[in-house]
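One structure is given below, encoded as structure tokens.
Every protein chain but one is kept in place in this view of the complex.
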Amino acid sequence: MIRRNLMKLAAAGLLATSALIAGPASAQDVVKIGAIAPKTGPLAGGAVVTQWPNVQLWVEQVNARGGLNVGGKQMPIELIEYDDKTNPGEHIKLAQRLAEQDQVDFVVAPYGTGFNIATAPIYGRYGYPMIAVSAITDKMEELTERYPNLFFTLGTTTSFVDGVKEILIEKRDAGVIGNEVAMVNVADAFGIELADRARELLTEAGFELVYDRSYPLGTPDLSPVMKGAKDSGAKAFVAWSYPPDSFGLAEQAIIEDLDVAVYYSAVATSFPAFVGAYGNKIDAVLGAGGTNVDDPKIAEYRQAHLEITGKVPDYWASANTYAALQILEQAIEGAGTLDRDTVTQYIKDNSFDTVMGELTFENNVSHTFWSVGQWQDGVFRGVKGSNVEGAVPVRVKEGWAE
Amino acid sequence: MKPAGWGELGWAAVLVVLAAFLPLVANGYWLSIGVTAMMYIALSTSWVLFSGPTHYISLATGAFFGVGGYLVGSGMSDYSQSFWLMAAISPIVGAILAALIGFATLRLSGVYFVIFTLGLAEMIRNVVSWVQNNFLGSRGLYVLTDLRDQHIYWMLLVVAAAVYLLGWFVSRSRIGFALRIIGGDETVARHVGINTATAKVILFTSTGFFAALVGAIIAPRWSYIEPNQVFSPQLSFLVVIMALLGGSGRLWGPLVGVIPFTIIWEWVGIQFPNQSILFIGLCFLLIVYFLPQGVVGRLEELRARMRRAS
Partner (left out) sequence: MLDILVSGLLLSGTYALVAMGLNLQYGVARIMNLANGEVLVLGALAAFWLYTTAQVSPLLTVILVVPVSFIGNWLIYRFLLTPLVRRSKSQGALEVDSILATFGMSFIIIGVMVSIEGGFFAYKYLSEPISIIGSTTSLNRLVAFLIACAIGLALYLWLNLSRAGVAVRAVSVSTEASGLVGINVPRVSAFAFALGGAITAVGGALISTFITLDASIGVVFTLKALIIVIMGGVGDIRGAIVAAIILGMVETAVATLVDPGLTLAAAYLIFVLILLFRPQGIFGRRAT
């Protein structure tokens, strides 16, 4: 009896273990692509908007036309995806799995700055080219030198602050705002870094931060923050915020009828849900990102995104994420091989025709991106960017009426 | 918790030696599972040091772990200190913090103690974020070293072995005796002249020391530290759950809790990539209903039955 129980236990353990070991198919007629990003946890809300739908879209499109053309052979993509639960330790473990157990040919870069940096050494060791999108840092030079397979495409911390600074200077010159700026930030890595940089750059440009406060991640009531910003009397409001609080700040600004000519909140302002929730009230709100919807390529991409995934893409990193996948696709087909070193070198040496336009890498960094966008008549249009066409003039925020 | 014998120590030594060979035989994936498991073994065993005999459930592990990881990140990025220096400082800070908490919680018992440690951990997380934001400023906390998984694994193994050894001595010492009595009945303990306060604080301090050390060792693996991730309350819960799953009545309880837990977690994540969280939840329920005494309980039951059968 006992022995049988023990046997059963052992058998179950063996079964579980063998499932973990499951090796790769030997004959290569598919291209295996691995993708790890959050489906649950704090970053999941952003990843299910920006990251996952684009992976799905790209794989379906490539497979619909027969797969990738690798040196004359059509090879469909087999996607292997995992949920990292927004946990770095979990992500690292799964990245090892992709490389060693699943033996994928290429990977989709993770979602979030910390996750990209955490996996760079692993993917670097196996030679995977890693075209990071949702990773913003000022340390790109040091990181790409350390990890020569790592590419950046979304811009630096400084470039994001610079975009906002330019707008503030323009509006000050036009006389709609003064020198006073109210600035808030979420007290977490990304928010702290951006606020720190902004403090320096805005002061240099002659602005005075009359309200400069942080708030903790997960603050349930942002009304004191907004009241404080309002009482400061500044005509410009800048928030280095994360998804849930970008919504909360907008809600409070509407309630308080915040009287500003420039209103900026960082991440998630470009999400379709943002305009979905607040409608025309948030017209002329500025945010991180932007896109050029009049560009036929972007229009076509947005249409396909909606048709295939059933979701409207965001107006920022969605297009960059898709572009990164296009680069990978073109590099594999251009190099005509699945050899990762050759493909990595191909990415470094060539330019790519993507939805974001012509992209090239200079020391592994692409300088083609939007940094600031603005809601204008229900569309979030790029107003500041680097090497991008179609920036529209910045409008002045006039009240929060419908 | 029962006092551990010499035989058990011998077995532990054999296991440690065997475990040390893992990086030489396993590939990167198995090694990374090994690192995760070893991290939880060290954390859960150090948790059991205090909570096992006293039955006081502490949810402050995340705070100590966070202090360790955060100090390494901040020290290396903001003050250009070496990893080794910061890894040496952080457990000391963790121990001091734990000692303070230990003193503060002397009057608390039962669920009040549990939630107090949770609230305190959250307070520390928020204070650290605020200090970082207002006084240190930051261009991101990078922990870029040349340490690889095997190095981290060996360091964690040493920590886990040290925790076990400490626990082994404690369980045979006067303090261990005192703690067991506290777990039984604290009033009795005080009446028979045992200084319960000192015993509790000393052991709690040691759990803080080890948890911070583990946080510091893991930091290079994460490469980039975000205060809100490194101070995760979920870690505190997971450590408790793995220890309870194994059985907190034995020093080796966490070991037999962490290993199946890690394997199940991994297996579910791979089989159901889109719904892993749901299936992990289901596994949890199955374990609770079918392993009421934890893995230790089931093993001891089996052993008892085998004795009777023979």
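Side notes on the structure shown:
For reference, chains read A and B in written order, and residue numbers begin at 1 within each chain.
Keep this in mind: a contact is a pair of C-beta atoms (placed from the backbone, for glycine too) under 8 Å apart; a residue touches a chain by one contact, two chains touch by 3 or more.
Source: prediction; values computed, not measured.
Check B:M123, B:V188 or B:M306 against the missing chain and you find that the one touching it is B:M123.
Of the listed residues B:V188, B:V288 or B:M306, the one in contact with the hidden chain in the full complex is B:V288. Across B:A88, B:A104, B:V188 or B:M306, the residue that sits in touch with the chain not pictured is B:A104. Contact with the omitted chain, checked across B:V201, B:V214 or B:L244, is made by B:L244.
Interface residues of chain A with the unshown chain, by the touch rule above, are 39-42, 44-45, 48-49, 86, 184, 187, 213-216, 218-225, 227-228, 243-244, 247-248, 251, 254-257, 268, 271, 273-274, 276-278.
The omitted chain makes contact with chain B at the following residues, 55, 57, 104, 107-112, 114-116, 118-120, 122-123, 126-127, 129-130, 133-134, 233-234, 237, 240-241, 244-245, 274-285, 287-289, 292.
One rule holds for everything that comes next: only the chains that are shown with their structure count from here on.
With centres taken as mean Cα positions, chain B sits 34 Å from chain A. For chain B in complex with chain A, the residues that touch the partner chain are 27-29, 31-33, 35-36, 39, 126, 129-130, 132-134, 137-142, 144, 148-149, 218, 221-229, 232, 234, 260, 263-264, 266-267, 269-271, 273-274, 276-277, 302, 305-306, 309. Residues 2, 5-6, 13, 16-17, 19-20, 39-40, 42, 81-83, 85-90, 92-94, 96-97, 99-101, 113-114, 117-118, 120-122, 125, 137-139, 146, 157, 185, 187-189, 191-193, 195-197, 199, 214, 216-217 of chain A are the ones that touch chain B when the two sit in their complex.
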